[in-house]
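After the structure tokens below, expect a handful of questions from me.
Here the complex is missing a single protein chain, while all its other protein chains stay put.
For clarity, chains are labelled A and B in written order, and residue numbers in each chain start from 1.
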Amino acid sequence: MKKFLSLLLALSLGAGLLSGCVSSRPTEGSDASGEDSAASGGVVNVYNWGEYIDESVLADFEEATGIHVNYQMYDSNETMYGKIAGGGADYDVVIPSDYMISRMIAEDMLEPLNFDNIPNFADIDPALLNPAYDPENLYSVPYMWGLLGVIYNTTMVDEADIGSWDLMWNEKYADDIVIFDNSRDTIGIALKRLGYSYNTTDEAQIQEAVDLLIQQKPLIQAYVMDDIFSKMEGGNAAVGTYYYGDFLTMLENNPDLAFYIPEEGTNIYVDAMCILKGAKNKENAEAFINYMCSTEAGLKNCEAIWYSTPLLSVREELDPEVSGDVYAYPDESIMAQCESYAGLPQATLDLYDSEWTRLKSAS
Amino acid sequence: MKKNTVLSRAFLFLMFLFLYAPIFVLIVFSFNDSKSNAVWGGFTLDWYVQLFQNQTVLTALRTTLLVSLLATLAATVAGTAAAIGFSSMRRRSRNLCLTVNNIPLTNPDIITGVSMMLLFVFAGQVLADLSAWLNAQSWAEQANLWFNFSFNLGFWTLLIAHITFDIPYVILSVLPRIRQLDPNLAEAALDLGASPLTAFRKVVLPELMPGIINGALIAFTMSIDDFVISYFTAGSQVSTLSMVVYSMVRRRVSPEINALSTLMFVAVLVLLIAINVRQARQDAARQRELRSAGRV
Partner (left out) sequence: MRSKGAAIPYVIWMALFVVAPLVLVVIYACTSRDGTPTADNFSVMLQYAAVFGRSFWLAFIATVVCILLGYPMAYILARERGRLRSMATMLIMLPMWMNFLLRTYSWVFLLERNGFFNTLLSSIGLPKLDIISTSGAVVLGMVYNFLPFMVLPIFSVIEKIDGRVIEAAQDLGASSAQVFRRVIFPLSLPGVLSGVTMVFIPSVSTFVISRLLGGGKKLLLGDLIEMQFLGSAYNPHLGSAISLVMMVIVLVSIGLMNRFGEGEGEAVLL
């Protein structure tokens, strides 16, 4: 009897749960969930890099539109990809870098944007339109861009040693060097030092690069992402590589820091806002993207994180000292040294994953 | 046994220094008017003010408390029922159940977390496929039904995960109590005309109570303290306090985190003292009762 009762209980519980999942069919052409949430303002789930926004912009957006922002952060393109590919995450807006966008387009993870809902797109620098990672510009709206380079502490590093990627392998600074904790940037540094392209698919070249990094491993103090801020600002490490915008932020807190672009060349990147396939709040997501492209939000963000803005109106409003900064808005001669990351074929991506694990697990 | 020497007390003191010095340094620096983690820049309460304005931390605190309370409640009820059920099983099946019950206890947390994440994601996909298939059926179209079983990682999966790793603790602390239970007691109650339910409520349950409360306490502690399993099963919508701390320490560290540590330390300290005082009072009362009973 008891057995029967508990079975009944379990079944009725199950039925109760199910009943919430059955409804009448949505009528043609309308997006049921979108309408529901638009009425109450609804939500938008945003997944962005850490330290990559002026958080007051989120509050401004909520006030202006009544849409609530669920804001979460990741520390690298690869972590973001893992979280989304693993399933179970439901974000609407993500802000990956160029090469990751082309991977996500290839794997059908992104939703084409409705640019009618993003009028501020007109303000984007034409030089950044129809980029290689999104040739027809269907999926992405640039958020910020910039250069990657070497940051060093002038009180700890001899000026004679700077100038190339070799500094990252200089035994004088053993245990005082920090490097990226993501495969693309770190392997990229070694590829550049060897004189190869960032976008090589040659297995031998990539393995050679990782061997070089394994050699370097005893000199490394830590593999870092945003923890580099406390490492460099606190003088806990002498040499590191990171993005120029973040260097400017660090400089505010530690005037001893300096930045240079290695002579072998470096990476120029664009991080762009995209909407994930099957996003539940697509219209809200477009409203969010549009808001981020407004002059007001763009300026606030730009002055908080110091990355280079793709918005022409924001660039005009910026302090001339900032907009004239050659590393923030590089001229032809610097651009000539830069290469961007391109999307890689699946075989190379798999190789990156396994080589990265080989590097990290080496002793 | 012999009394402790000065030397052994000194050892004890050193060990406590080891356990507490780091926490105290954090507490002191939570009042530091500088972002540096080494130089003292004067006294301030700014970090506490900032902490209380930090929406992420507050939301996470709410989530943590809610999940822990709900999971404890569910696990206590289910665990007690299961323990009672286990004890009346035949030896063979009981041992099998206890072995499975022990898996989440002995398995490394990361494996529990990862495996549950796989399950939830898998189930989500299967249900999404199922609803798509159902929606394509002609009878569903005729009946104007729309199926949407799909779900994502979130509060509910987090709660299920917590309940799952809490229940074994409850069972393990209730089972010994059941073994000590005198079967005649319940029978006597039945003989005296109590219904089985009344007999359970009035006779059996009070006997089990200390074990149940103990189990609930352990379950609650485990839920509050958990990071690893939550990290894998919470998905994108919710974060527990531990998850927020993890992302805080991996970004640019703000002394807010020291303020948070201080508050948690104080909260735990107050809780423990309260429990201890209550215990001491009960012990004293019992002793008084015993003494007066002895005199009469």
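The rule is short, and it goes like this: contacts are C-beta pairs under 8 Å (C-beta built on N, C-alpha and C of every residue); 3 or more make two chains touch, one makes a residue touch a chain.
Small disclaimer: the values here were computed from a predicted structure and weren't measured.
Novice: Can you tell me which of A:Q205, A:N236 or A:S313 touches the chain that was removed from the display?
Specialist: Considering all chains, including the one not shown, the answer is A:N236.
Novice: Just one of A:D158, A:D175 or A:D202 touches the chain that is missing; which is it?
Specialist: A:D175
Novice: Write down which of A:S183, A:T266 or A:T309 is the residue touching the left-out chain.
Specialist: Looking across A:S183, A:T266 or A:T309, the contact with the absent chain belongs to A:S183.
Novice: From the listed residues A:T65, A:T79 or A:T295, report the one that touches the chain absent from this view.
Specialist: A:T79
Novice: Out of B:V25, B:L130 or B:A188, which is the one that touches the chain we can't see?
Specialist: Result: among the candidates, B:V25 touches the missing chain.
Novice: Quickly run down the residues of subunit A that touch the omitted chain.
Specialist: 2-3, 5-7, 9-10, 76, 78-79, 81-83, 85-86, 175-176, 181-183, 217, 220-224, 230, 234-237, 352-354, 356-358, 360-363
Novice: Write the list of subunit B residues that the hidden chain touches.
Specialist: Output for subunit B: 1-4, 8-9, 11-12, 15-16, 18-20, 22-23, 25-26, 29, 37-39, 78-79, 81-82, 84-89, 97, 100-112, 114-119, 122, 160-161, 163-164, 167, 169, 172-173, 183, 186, 200, 204, 218, 221, 224-225, 227-228, 231-232, 241-242, 245-246, 249-250, 253, 257-258, 260-261, 264-265, 268-269, 271-273, 276, 280.
Everything below uses one rule, namely that only the chains that are shown with their structure count from here on.
Novice: Help me check something: in the complex, which residues belonging to subunit B touch subunit A?
Specialist: Interface residues on the subunit B side: 35-38, 56, 117, 120-121, 124-125, 131, 141, 144-149, 152-154, 157, 235-237, 239, 247, 249-253.
Novice: For the complex, which residues does subunit A have touching subunit B?
Specialist: 18, 21-26, 45, 47, 50-51, 70-73, 75, 83, 86-91, 225-227, 229-230, 233-234, 253
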